[in-house]
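One structure, as structure tokens, below. Some questions next.
Of the protein chains in this complex, all but one are displayed in their positions.
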């Protein structure tokens, strides 16, 4: 589904990603973790072409992301993405947020799009919030609208970039539950997160990144019991103990 | 040490604190938790008079906080406070941050203050960072400087307002460790936090707040096994499961 | 200062105390009141006033009067006279009903009338040639109402262009933004002198309107006002005034106009 | 202070007529310049974040030049210099045959100056509030132009209604510059009345109140717009 091969990325003379390679197969859930600044967000944004990279290739469903011939918007519409800080459109209601791309990218009629949006909002537990503005919603609710916005495009895969780390502790669960359901329904997912509980429950594999490199790409069970690298072991101790 | 009796506080016609009463005895560690917006920060800021309140009394070591005769600055200098977002002075080095109030409040000479600051910085593990600016420090290091700043005043009690919730997960531990040490040394502490692991390890009692009220004031063991209120039970499930 | 200005004849009292009089002058109102090459105030009005001050000295039996020159501008001249800073304002301010509420005016020192400054090449010789033309006029000057009357009288079809001051009036004519600058003719002499191509310019049209000018004196100073008018009356009678006029305006071929002569005659004394 | 008050002059037909016509011209010039400023500012501000390098450069030069030459100098350049450096016949047309030459010149000069400031606000609004949502919009498959039109620009504009109020007020105040090229707007007329009557207090008071009322109307109008589109909320809560 997603194939990352030898990707390099620099900002100025700072090497941010070095020789990153990984694959996510259809229906797989891959969790990405690692210390701050290790390049997790950068890697995940390379996948749908939000961040251009210098070397290597990434293909999604056989389509190369970096090829100039690729219709990037079309490719992106097939991959849902959820951001740490929600990034909802603050001047639109929840429903409008979810409908916008359906109307302008998938060319659905407004009525069609709104009907679909209502269904998806109900699915993430927000059937009654269709007319609320983002500023009237709690963080957890905003993030669920943002997941609905991605799902409304019927994506073939979903990317999550620390979807719960801007949330109050009590609201983390409501978002994780929605994600867990998605995973169980067979959605292909790549999730940057520090929620090790979530990883333990639904991940198939864990990628561990450090200083721009993928230093560990192991099945979940092995990652939590016997990580290969010293850095990952230390990271796990730090994150799990408190 | 700290006695809170029937404190009420409103912003406009919004009742933020309602009839809050609690005590923190000498050497005790009290953890405060509760949902977002329940008034935890407001309560803790009432204790050193940063937030004025309308009804009730708070006494620290027998001195009333709200009495107009009280020398508030003097009282505050005897209570250390640590904030969620560190609030270091960005235009000063770590050492200057720690020395400032010693010089201007305790009237120590610069040399004396700096000597003391160095010792305390070393104690929180930052002996080598004395000349760094806050912007050159990681979040965890900044929070430790901020603890040192409070400790340098030789406080009789310390107040913490979510000291780890703005930190990357990996850095939480380094701050919690410093706090744990303080607790073990017998410091009187009142800590707003969602780190239940920390509470389980060092708290004597847990206060649970909801909508401006202290709905639960129970010894640690009981709080985690058999909380009194339904709301606290639900909160614990949410915070502990992910 | 403020309180002193309220009492009667404050200037006389001040003259007795300090032997100093303040004269308001302009820095570039050629030839009425301007600074010469040595930056000394001079001109028709300044000389006129200097002689008046001689008379003040003898009337008040003062051994000496020192003159303190205070430069004024269009905008601050009346405030400075009204508050008593200036005892005698010497340039030639048109005496109107409205202005008389704030300050007193001396006898008529000069009567300006409006005329047109045009480029010779424009072919404009009289007001009747103005139809369809653009005419510049200075905002706030006495020519502005004159022009309105003229337009109504002659049923002229012109476009009026407002300019800020005389210099701007000259430029509009020279750059052909306007065909004529309609203004009080006393100002034209200075403008022509200032122009780079004086020969290309021409003053045309009949003298229009009646704008009597005088020197301003603060209110509540009847003695000074009387001496000023008395002194001027003597100069009108003796021909001294006409000699002064010829000294300053003769160089441009100007003569004492019938209107000015009439004013002077009315304001002078019998033997 | 030796001053004879006479408020009645404000009600004398002539002077009242002058002052009201001055007020009217001030309003007309302000509105017309504001229309120019908004149009030009919107175009240039948008062009500043356009993908085309040359568009960005061009807009940047416009903003830098027009913002950094005093508006009065610009007015003089348009009025005194432009007609002299273009071919004679066109220059004469500018000076003589253009309808209302002074007013049009003032509107163009003030409008282009204010436009450069509006452009800066538009750019800042887009950068601070609109642009951060670009990745999110692109990620849903919107094309860059669509994302800009549907999300970035509307958001950027909503966020700057407040700052634009200041720019609108500045434009109103700039209209008074046109008195230097002979437009009889409010300030000029108040000076005009002062000149005729020596009643400066009364005349300037009228003008002062006139500007205050215009200012209050502008502020009220913009605040109304701001509330209607929810701009304040955008500025406070980080989106």
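Think of it as A, B, C and D in the order they're written, each chain with its own count starting at 1.
Simple rule for what comes next: contacts are C-beta pairs under 8 Å (C-beta built on N, C-alpha and C of every residue); 3 or more make two chains touch, one makes a residue touch a chain.
Simple rule for what comes next: contacts and distances are computed from a predicted model.
*Asks:* Given the choices "Glutamate/aspartate import permease protein GltK", "SMC-Scp complex subunit ScpB", "Sulfurtransferase complex subunit TusD" or "Ribose/xylose/arabinose/galactoside ABC-type transport system protein", state the protein name listed in UniProt for the chain not shown.
*Replies:* Per the UniProt record, that chain is "Glutamate/aspartate import permease protein GltK".
*Asks:* Any idea which of B:90, B:186 or B:219 touches the chain not displayed?
*Replies:* The one listed residue touching the chain not shown is B:90.
*Asks:* Of D:57, D:73 or D:98, which residue touches the hidden chain?
*Replies:* D:73
*Asks:* One chain is left out of this view; which of B:24, B:101 or B:239 touches it in the full complex?
*Replies:* From the options B:24, B:101 or B:239, the contact with the absent chain belongs to B:101.
*Asks:* For the chain not shown, which residue from D:132, D:215 or D:230 touches it across the whole complex?
*Replies:* D:215
*Asks:* Identify the residues of subunit C touching the omitted chain, counting contacts across the whole complex.
*Replies:* Subunit C touches the chain not shown through residues 1-2, 5, 70-73, 75-76, 79-80, 82-86, 167-168, 170-171, 174, 194, 196.
*Asks:* If you put the missing chain back, which residues of subunit D would it touch?
*Replies:* Residues touching the hidden chain, for subunit D, are 1-3, 64-65, 67-74, 76-77, 80-81, 84-85, 91, 166, 169, 172-177, 179-180, 187, 190-191, 194, 200-201, 204, 207-208, 211-212, 214-216.
*Asks:* Please identify, in ascending order, the residues of subunit B that touch the omitted chain?
*Replies:* Against the left-out chain, subunit B lists 45, 48, 50, 73-81, 83, 85, 87-91, 100-101, 104-105, 135, 146, 149-150, 153.
Basically, only the chains that are shown with their structure count from here on.
*Asks:* With centres defined as the mean C-alpha position, give me the subunit B-subunit C separation in Å.
*Replies:* Result: the chain centres lie 81 Å from each other.
*Asks:* How many angstrom between the C-alpha centroids of subunit B and subunit A?
*Replies:* 35
*Asks:* Name the graph shape formed by the protein chains and their touching pairs; answer line, ring, star, complete or other.
*Replies:* Contact map by chain: line.
*Asks:* Let me make sure I understand the interfaces: which chain pairs count as touching?
*Replies:* A-B, A-D, C-D
*Asks:* Looking at the complex, which residues from subunit D come into contact with subunit A?
*Replies:* Where subunit D meets subunit A, its residues are 132-133, 135-143, 146, 150-151, 154-155, 158, 229-230, 233-234, 237, 239.
*Asks:* Across the complex, what residues on subunit A touch subunit B?
*Replies:* 35-36, 138, 164, 168-173, 176, 194-195, 197-198, 235, 238-239, 241-242
*Asks:* Residues of subunit D touching subunit C in their complex?
*Replies:* It comes out as residues 1-4, 6, 9, 80, 83-84, 92, 95-96, 101-102, 179-184, 188, 191-192, 194-200.
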